[in-house]
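One structure is given below, represented as structure tokens, and several questions about it will come after.
A single protein chain has been removed from this complex, and every other one stays in its place.
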Amino acid sequence: MTERLLPIADSHVDEALGQALHAFADELYPICRSITGNGVRQTLALINRRIPLETHEVPSGTQAFDWTIPREWNIRDAWIRDRHGNKIVDFRKHNLSVLNYSVPMSATMTLAELKPHLYSLPDQPEAIPYRTSYHQEAWGFCLPHRQLMALDEGPYEVVIDSTLEPGHLTYGECLLPGEVSDEVLVSCHVCHPSLSDDNLSGIVVATELARYLATVPHRFSYRFLFVPGTIGSIAWLARNEAAAQRIRHGVVLTCVGDAASFTYKRSRRGAADIDLAFEQVLRHLPAPGDLVDFSPYGYDERQYCSPGFNLAVGCLMRGVHGEFPEYHTSNDNPGFLKPHSLAETVSVLQQVFEVLEHNATLRNTKPFCEPQLGKRGLYRTTGGTGPNSENMAMLWLLNQCDGSQSLLDVARRSGLAFRTVVRAAQALAQAQLLVPVG
Amino acid sequence: MTERLLPIADSHVDEALGQALHAFADELYPICRSITGNGVRQTLALINRRIPLETHEVPSGTQAFDWTIPREWNIRDAWIRDRHGNKIVDFRKHNLSVLNYSVPMSATMTLAELKPHLYSLPDQPEAIPYRTSYHQEAWGFCLPHRQLMALDEGPYEVVIDSTLEPGHLTYGECLLPGEVSDEVLVSCHVCHPSLSDDNLSGIVVATELARYLATVPHRFSYRFLFVPGTIGSIAWLARNEAAAQRIRHGVVLTCVGDAASFTYKRSRRGAADIDLAFEQVLRHLPAPGDLVDFSPYGYDERQYCSPGFNLAVGCLMRGVHGEFPEYHTSNDNPGFLKPHSLAETVSVLQQVFEVLEHNATLRNTKPFCEPQLGKRGLYRTTGGTGPNSENMAMLWLLNQCDGSQSLLDVARRSGLAFRTVVRAAQALAQAQLLVPVG
Partner (left out) sequence: MTERLLPIADSHVDEALGQALHAFADELYPICRSITGNGVRQTLALINRRIPLETHEVPSGTQAFDWTIPREWNIRDAWIRDRHGNKIVDFRKHNLSVLNYSVPMSATMTLAELKPHLYSLPDQPEAIPYRTSYHQEAWGFCLPHRQLMALDEGPYEVVIDSTLEPGHLTYGECLLPGEVSDEVLVSCHVCHPSLSDDNLSGIVVATELARYLATVPHRFSYRFLFVPGTIGSIAWLARNEAAAQRIRHGVVLTCVGDAASFTYKRSRRGAADIDLAFEQVLRHLPAPGDLVDFSPYGYDERQYCSPGFNLAVGCLMRGVHGEFPEYHTSNDNPGFLKPHSLAETVSVLQQVFEVLEHNATLRNTKPFCEPQLGKRGLYRTTGGTGPNSENMAMLWLLNQCDGSQSLLDVARRSGLAFRTVVRAAQALAQAQLLVPVG
């Protein structure tokens, strides 16, 4: 019951921090990221200005479990020019305009020839969709459906100035050692181009958490991963099987900057401490969050929770991927990110870390009848026992701490806030009424 | 993952089959069945025209656990004639008119003497009730309450031309051997006289299922029992204790031809595979069925689920016995049976057999991270993962198949249709990504 990672007073949402995080996201927005290439490197370099980041380069062709690190993709420019010489689609104006991982291309063709390579959203005619073709050679352009409908027969000049060549997959890693080697994992993906919520929100929140944790003492070691989705986490797991075994708790961050309330997807285990910690924290928010069961569709929790690893890693979201219209379109832009939401996400994760850090299993040293709190100055005299008071938490702790129940278990069963339980446990431990188990 | 018992496309309800089953029920309707006697033999003979049926004769007086096979009852004619010589109650017009198992009788008596032997339904004055007295010697007549109320003082000539003599209890059995000796039991009762839903519906559906299963390959052996209720299943269990131990899954069919939606009563075990299979199939019907917990009142599941056997046998119904007004009255007649319902019941049971046949416990051969489906042609490239798609089922299977979860378990946890899970499992097995356990 040391005073590590002091409880955050009043779950304060730091609005100035929200503005700063939003500004950082703005800075990252224009970069054309993909699962490999210089966009990831530029992104990691900007993160590295804020936190110490180890950057890893994995050569193309490297085997990672069932997968092979692909060739590296880089793009300089791309456009479609109409017969009047106007650039009607221009990568430099929006990097979503190009099918991500498009092979190089230079040709003149009619609309009929071009059309199989054009992607749009008929039900969102003003938005540019985000499309990729990582594992199958292809080229293409994405554009507003309204614009696609207005195209004449051509011919069109079509240029994609990209390279797809042996190179590397790049990811960033920041390990903050704690008192113990047991780890808490925070993972986010860094492979989406100009998309704000689905990518940048996780990056800026994870960066802030790493910065914060470097300034406070903590029991657990914290590992932050900034990885290209799927292939990046697979590469990390393949290269770090021993480290993976040290992960006790973990969370994947995605779409954590929009205005929606929180949704936490449980780990495959379903009732791991990380799941219970999020349950505690989300339940006590002004707009209580939802918890949903694990499913194997989503982000990198798919890999961390694959049956061979089965790590206690959940996924924190605000907007749920695929369920909001801005998802994977040009409307997931800086305006869709809310400074307050970013700051609140930081606060929620700090509270979750606080739960993990302070959770412990204690034992009542005087288990026969209640000990007399009054003579130890632990009980208010005249006046009652409020339903959420520390007095009430003391009674719960003394009753439940038979060596089988953690503080998190006591908070769940009692319905009390975890912090109230911790404060009460600290007071009881100081009075020698609770001692650690084992 | 062989292709036994191919999935039935679209859970097709075969309306022509429904008409044929209804016609068969019409053919069986006039026969006066009881728990023993020639009515059962005639019924089994008509079934035997459609499927190979072994007929067993158990002599009166044979001990079957706590029971004794009763004397055999046969009836040729019975009537009540009024003082004007009119047959006012006539067995030949409706065999429900006689208390089933009535001893022989010939007398003239007043209404006052006759009345204790007359049964009617005051709240359904036009219907003849169905009454029996198997285990206590008695005689009686059943008639519409309206008619009973109109009787004058008599005297009446009362004749029951029946015999109750040492003979046999008769039941029919059809065993369709499969690849393994583990059995699926389908049991229905054949002891009710002219009652359509409560008797004939189960008989015609079971007959059709046996006919169908004889034409397709199957893993399990299927045993169909056409038995007099209670005493018939007890006799079978007493004579087949070893075979009973081979029953892995089973269902009793009763009242499966009326227009109500399905109700499945779980086995005593509550979560046996047969229970989960019905849950799967009934949940995905256009009018989803209900599942109710086991109770020891009902049909022959009472015997199969007695604690000494505790077999995994549930009971499928549409109308629930005792809860619809036609139950055990002359209104449970051919018009109460719906051809569509009969055919749909066949389809549901075929789907349940399909679940049982295809259920298996498989293991992911590449449990560390997801295997790359794309390079095996198992993943659609551009385009998403629909919520009920085979892609989604593959992700669930790869995530869950750690050797502890059956396909039925995966279908339950994922909420996907069992068939989608099976098709995905077949594709993954073909790609060596799933292999059978043990």
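Every chain is named by a letter (A and B) in the order it is written, and numbering of its residues begins at 1.
The working rule: a contact is a pair of C-beta atoms (placed from the backbone, for glycine too) under 8 Å apart; a residue touches a chain by one contact, two chains touch by 3 or more.
Predicted, not measured: the structure shown is a model, and the values here were computed from it.
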(message) Out of B:Gly85, B:Pro307 or B:Gly438, which residue would touch the omitted chain in the full complex?
(response) B:Pro307
(request) Looking beyond the chains shown, say which of B:Gly322, B:Gly335 or B:Gly438 touches the absent one. (result) B:Gly322
(request) For the chain that got dropped from the picture, name the residues of chain B it touches. (result) 64-67, 119, 131, 133, 135-136, 138, 230, 233-234, 237-238, 268, 295-297, 302-303, 305-310, 322
(message) Considering the whole complex, not just the chains shown, which residues of chain A touch the missing one?
(response) 364, 366-372, 374-375, 381-382, 384-385, 392, 395-396, 398-402, 414
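The definition used in the following text is that only the chains that are shown with their structure count from here on.
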(request) Return the distance between the CA-based centres of chain A and chain B, expressed in whole Å. (result) 54
